[in-house]
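First, the structure itself, so that you have it in front of you.
A single protein chain has been omitted from the complex, and every remaining protein chain is retained in its original position.
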Amino acid sequence: MSFGSPYFTLPEFTYHHPNNLEEAMRLLKTHGEEAKVMGGGVGLLAFMKERLMSPAHVIDIKGIRELKELKYTSGIGLSIGACVTLAEVAQSDAVKHHYTALHEAVSGAADPMIRGRATLVGNLCEAIPWVDSPPALIALGGAVRVNGPRGGREVDLGNFIRGPVDIDLQPDELVTHLVLSESPPSRRSTFQKFSVGSEFSVASVAASVVLGRRREVRLVYGGVSSTPLRSLEAEKVVAEGEVSEAMIQKAAHVASRSVQCVSDVLASADYRRHLVQVLTTKALKRVFER
Amino acid sequence: MRESEVKVNGQIRMREMKDNELLLDLLRDRLEVKSVKAACWRGECGLCTVLLNGELVKSCLVLAVEASGGEVVTVEGIGEDGSGGGGLTAIQRAFMEHGASQCGFCTPAFVLTTHELLRRNPSPTESELTEAVSGLICRCGTYNQIREAVAAVKAHDKRSVSKKLVESTR
Partner (left out) sequence: MSNGEAVGRAVTPQDASLKVTGTAVYTYDCSIPGTLHAKLVTSTMPHARITRIDTTASKAVPGVVAVLTGQDMPFRVGMYAGDRDLLAVEKVRWSGHPVAMVVAETLEGAERASELVNIEYESLPTVFDPVEAMKPEAPLLHEKMGEYRHAPAFNPIPGTNIANKFTLIHGDVERGLKEADEVIDDEFVVSHVSHAYMETQNVVAHWMRDGTVEIWTSCQSPFIVRQIMAESLGIPYNKIVIKTPFVGGGFGGKAGLGWEALVAMASKLVGCRPVKLVLSRKENFSSGASREGVVAHVRAGFKRDGRCLAYKVRFVLDAGAYADYTVNVGRAMGYSAEGVYEIPNVYCESYAVYTNKIPTTAMRGFGYAESNWVLEQVFERAAKKLGIDSAVLRRMNLLKPGESHTATGEKLREDVGDPRKVLQTLLKELGWGEKSSPPSQSWKIRSKGFALCVKGPSQPPNASASAIVKFNEDATIDLVVGTGNFGQGTVTALSQLVADQFGISVERVRVDLTRDTSKSAYTWQTVGSRGLFTDGTASLRACEDAKRQITDLASQVLRIPGEQLEVSEGEVKVKGRPWMNIRLKDIVFGYVYPNGNTVGGPIIGRGYFSSSLTTYLDPTTGQGIPTIFHTFGGTAVEVELDLVTGSIEVQKAVQVFDVGKAINPLLLRMQLDGGFVMGMSIALFEQVKFDDQGWVVNPNFSGYYIARMKDIPKEFVAAFVETPQFDGPMGARGIGELSMISVASAISNAILEATGIKLNNLPMNPETVWRAIKEQRPDLLTKAMESYSGVETPLRVTS
């Protein structure tokens, strides 16, 4: 947030535009630390302008067909290729119905022009604290599929973001897909944020509740700390309590006490804690009223 | 450097492009398309907005090479939309009549964006307009006039807006 570029130009690099995944992997293997993958490029180019990143090689994966697919298969779940844009995710009916929190997170992100370029996977991989999709993805549960010279692997979304701008990904690896598990029909989810007077979310919450005898609850907070945070204490209140105003208020209180908020240029920790309470209330009311 | 071809406002322009060149700079500095402005150079103000292959993008965050083989349209290329009169589109005339431009630095971006909105959706709600321009800043604060200009076009433009992205070159 405190950065701003005095630079108009990008540092020098060689641009690559592989047509298929094998070529992309080969380039990554060859250049490793010196290379960065470019999806929509919105995040990467902004970082490069500020000289936070100066890769000698940029690998544009937008030409790789298999990475462009958004596919929902009933009984299996949702697969989102690395090149699927936020706009495409926002327009998907399947996402809207089965993964509402994700739909709400991407529909309100940035602006239509950025959404038309930025990819969901890229958004996740940026791991910037104020970005909206990670909390929604973590709340909904799933994994990233990673391709690399040591073979493919899946990383649970809850573990993928390790810290600000720090993900579980080696320089020679590529995230090819985001996979969200099948959404139980009794799940309700939502994403709520507060961003008045700000481009970024000062605070946000993604809530997922699977209704039933034993409720499964996830409450994931974004924008309040250096990474998305869950409040296990608040989740417990929601999972165990009878659905009522009192339960929601209690969960909101517990969340605001348990989520470790930071103070930064956008807001103080105090205010964020208050917003955690407010947004938790809002999210839970929406979830239980549907 | 790579030799590349990009169509800009209906004309094919051949240009050598450096890998690290931004589309913004290709357009402004090498192709002399000066209507495209910039005020933040990091995708926040929207003044660098152009149409790339039919989509509105912020050209300060797009590499020139990403446009190679593609088509860019700026405000110089939106041409007449069939509503009649002087080569200006309905939205341009509405901007003029309603005072939607003060210093003018953001005007090309707003004109292009609202023109494209109306092309896809001749009757946008206020909410849809607000969303469409949410990536743009007007420091002079002409938003109310822009809102009125779009409403005026919506009210009067009964004819279907031409689907062609590029009219005759200027």
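To keep things simple, chains are lettered A and B as they appear, and every chain counts its residues starting from 1.
Going forward, a residue touches a chain if its C-beta (ideal position, glycine included) is under 8 Å from a C-beta of that chain, and two chains touch if they have at least 3 such contacts.
Everything quoted here is computed from the prediction, not taken from an experiment.
Asks: May I ask you to list the residues on subunit B that touch the chain which is not drawn?
Replies: Listed in rising order, the touching residues are 28, 34-42, 44-45, 47, 74-76, 88, 92-93, 95-97, 99, 101-108, 111, 125, 127-131, 133-134, 136-147.
Asks: Just the residue numbers, please: which parts of subunit A touch the chain that's not shown?
Replies: That gives, for subunit A, the contact residues 1-9, 12, 87, 90-91, 96, 103-104, 107-108, 192, 194, 196-200, 265-268, 270-271, 274-275, 277-278, 281-283, 285-286.
Keep in mind that, in the parts below, only the chains that are shown with their structure count from here on.
Asks: Whole-Å distance, subunit A centre to subunit B centre, using C-alpha means?
Replies: Chain centres of subunit A and subunit B, defined by C-alpha means, are spaced 30 Å apart.
Asks: Spell out the residues on subunit A that touch subunit B in their complex, using ranges where they run on.
Replies: Spelled out, the residues of subunit A in touch with subunit B are 4-5, 8-15, 17, 41-42, 45-46, 49-50, 58, 60, 62, 110-114, 116-117, 199.
Asks: Using the touch definition up top, name the residues of subunit B that touch subunit A in the complex.
Replies: 19-22, 25, 41-44, 46, 49, 55-58, 61-63, 65-66, 131-132, 134-136
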